[in-house]
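Can you keep this structure in mind? I'll have questions shortly.
What you see is the complex with one protein chain gone and the rest in place.
Chain naming follows the written order as A and B, and within any one chain the residues start at number 1.
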Amino acid sequence: MTEQITNIRIGIYLCDCDGKVSKKVDLQKAKTVIQSQAGFDYIRATDVLCGKLEQEKIGAEIDKYSLNRLVIAACVDPFIMRQFLQLADEKGINRYNVEFVDLGAVDSTEAAVAAANNALGKMHLRAEIGYEELAVTPDVLVIGAGSEAAAAATAIAKSQPVVQIDNVGTRVIGLDGFPGAFTVRLLENGQAVKKDFGAIVLALGAVPQYDKSKYGGIELGADILSLSQFINSGKDYAGKKVSFALGMADEDSLLSFAAVLKAALDLKGEGASEVNVLYEDMKVCADGLEQDYELARKKGVNFLKYTGEFQIVRFPSGIAFKYREPFLSDPVKIVADYIVLAEDFVPAAGTLELAEILDIRTGPGGFFQKDNVHFLPIRSNRAGIFFVGSCHGPIHGTDLYNEIEAVLAEVSAFAKGKVSVPSLQPKVDAEKCAVCLTCYRCCPHHAIEIVHGEEYNNMYYSAARMNPLACQRCGVCAAECPGKAIQLPLYSDQEILFEVKQPARIVAYACENSGFLASEFAKTLDPELQKDLQIVEVPCSGKIDIIYLLKALENGADGVMLCVCHKENCKFVWGNDRAEQRKERTQKILNQIGLGERIDFVHVAANQGNQFNTAVKAMAEKIRQSGTNPGKVVK
Amino acid sequence: MIVAEGKPVEKILEMIAPYKKVLIAGCRGCVTVCLTGGEKEVGILASQIRMARSKDGNALEVLEQTEERQCDAEYNAKFLENVGKVDAIVSLACGIGIQYLGEKYPLTPIYPGVNTLMLGANIDVGRWEERCFACGDCVLDKTGGICPIARCSKSLLNGPCGGSQFGKCEVSAPVKEDIPCGWQLIYDRLSALGQLDKMSEIIPAKNWLRAKGPRTYVREDLTLDRS
Partner (left out) sequence: MERKKALVIGAGAAGMTSALDLAAREVEVFLVEKGADIGGRAAEYCCKATDECNRCAACLVLQQKDKVAQEPLIQVFRNATVKEFSKNKDGFKATVASDGQDVALECQAVIVATGFDPYNLGRRSEFAYGLEKNVISGLDLEKALKEKGSLTAAFGPGINKIGFVQCVGSRDLSIGNGYCSRVCCMYAAKLAKLIRSELPEVELDIFYMDFQSFGKGFADFDKDLRESDKVKFVRAIPSRIYGFPYDRLTVRYTDSLSGKALEDKYDLIVLSLAITPSASSGELAQKLGLGLDDYGFLAGDSGEESMVTSQQGIFLAGVCQGPKDIPQTIGHAKAAAGKACGFLEV
């Protein structure tokens, strides 16, 4: 069900930017050529387009000619773009119906005409993008029993209704729906119930776990305690000697350090006769820890540094730490009444099961959240599901509160019960949809459902549908669809293939998060290098369809590049991995017909302009060796 | 679902070598679902063979069309116009579709673009496993719902052979990956169902005539008298 594009009326404006453009481009000639090729409803070339009077004039022209799409060819900079977008907005033309052509970047009249025609062509092919008003449930489900969950629930309750469950007595057994309208299936006292929530916050916490293998096999007992045993013991340690050991366990977090500093200070306050802390690296990289450390030293807590390892020894009158003091290089024995050992933190029971039920990824150590910077600090791979606290890796103190506030900022978007979003999610042509589930399975964000009804014009009366609040617009589904039933607005196959109708020697499909930005940076380093290069921007490399690569070659490019985010850095979880798989297959397709090495797959981040240029040079060398593309199809 | 795989392109190029203009016909049924013969694959193959022929200096014009199901005549009628324009058809439908489309247009040569592999299930994206042999005499009632014909390498009917080891079939080794022993699966399932006694029930020798073609299936209660 492609949205019918009816009555497109395009206005195209050419700006000389006060004589700057006409140095390289004959603007009047360009206008005449464009005019002769039609495909618009109004055209005007002028000296300066961004003045106030001009803006008023354009506004009047939009009304007079009932324009609903604009192509602005000018020296494009963000300030000017913003001005036109605002003008368009006032006239009811949304930002998706305005296309800019950078005349500052072209150096001939032909190039200017080509760029303008490209923009006009895309404007004609672009589906209408409206805004959707959606009703959402403000209620938030907080899952977890500990203090972190309680803190999150309390904070969120200030802005909207919250239900907190411990996931033990009341357990999540299923999840349907999408952000703003999740239906959570719960097992409540053995009874299955369904409840509606707009968002879900996971705050299961982490649990301490003593691992004796990290302490030479020492068993815990009356005088050797784990840190959590000590904290919960509630005993009076007045007059006692207590020694803590840090650094052998819990290497990834600051929790033990924070807890030991607090315990040591408390012990001093309660009158313990001696408090020792053995450490290898004193970790204080969180708010307040350095201050606690300083205070503890002032209060007479002994901080003793070991290197490598220590032993715990028992002798008739007590126990002691034994280690080699690095500075004295002598063995030292620290006798104590109690020895307290740091523990590791592991995910709370039920973490993995919940991850499976909610279809969210886990990362190192089995904690929630993929180890991918795009998800930090609180996001999951599914919109509307967030993490707080140690359930996604042990965190400490103020960091927890910052996370809670960040989650609150996200979930509060649903507090009013409705939201308005641009309808940018992919659209499915039901006639072509085979309901094969490929998109459903490939979606990294669990944003797709299969819907049924008379209106879906195929033999199944069904089709896939992308949820506007869950969808992140990566386009992976569109590239995977075996029936070509899925089109991503602004990046439809038609629009992208239109761009490579007459490709440059090298076509680089570049992810807008990495390769595209790197190419812009690269241009400033060596503008010459991009002369034979055409950048085609995609929202994610996972959108790069095999047919895009083949069509660029079929239409005459000698080489094709895929410029993608580094491994484990895809904003859309696995878009870059899918792109790599498709590159492999495409290269095979070329090998089968003897076209040689013509595809490069490049991991390049936004700040790697040099690396981008190196990759372009490598590609140029590769096609120099492979020769001109013999597969070009002459029409 | 019918599962198929793409044919090696050199074979396809050989088949269509004499022609100047071909139609690649896709199918929106099983081969779309198994990612082998839908509109997307039609586009990829078309582009590939266009380039291959261009490289050989022997340009080939390729039309692309994908319709609902090539195993139904009504849908095949939709290819009429394009078939009239070409020298030959390459069909990406299953073996049924290829033949049936060919029958519809008997004067245009038709070639297979795929190998039809099996009746299988889509385990996950990119993985299919055989589940049914279409033997015409179902025994799933006796085997815990797991088919010994399709899932035992020897299609044994009464328990595993001596080649079942640690739950795997001995033919696994030369094949790409471990194949579970079908009878181990049956045993495990019956055991879980508390129906292990079915293991001692002898399944009589099968009438393989029902598995052999050419088969025709007619339902008198449904056939239409179009006179």
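Basically, contacts are C-beta pairs under 8 Å (C-beta built on N, C-alpha and C of every residue); 3 or more make two chains touch, one makes a residue touch a chain.
Quick caveat: nothing in here was measured; it's all calculated off a predicted structure.
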_Chains shown that the absent chain touches, full complex_ = A
*Could you tell which one of A:251, A:309 or A:584 touches the chain left off the display?*
A:251
*Of the residues listed, A:132, A:405 or A:621, which one is in contact with the missing chain?*
A:405
*Which listed residue, A:22, A:46 or A:159, touches the chain dropped from view?*
A:159
*What residue numbers in chain A mark contact with the hidden partner chain?*
78-79, 81-82, 85-86, 89, 95, 151, 155, 159, 251-254, 279, 281-287, 289-291, 294, 307, 326-327, 329, 363-365, 367, 369, 371-374, 376-378, 393, 398-399, 401-406, 408-410, 412-413, 512-514, 517, 565-569, 603, 605-611, 613-614
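Quick note on the criterion: only the chains that are shown with their structure count from here on.
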*Could you state the distance in Å from the CA-based centre of chain A to that of chain B?*
40
*Residue ranges of chain A touching chain B (in the complex, touch as defined)*: 432, 434, 436-438, 441-442, 458-459, 480-485, 545-547, 550-551, 553-554, 589, 592-595, 630-634
*Going by the contact rule at the top, pick out the chain B residues touching chain A in the complex.*
8-10, 13, 28-29, 32-33, 35, 38-41, 43-44, 47-52, 54-55, 59, 66, 68-69, 122, 124-125
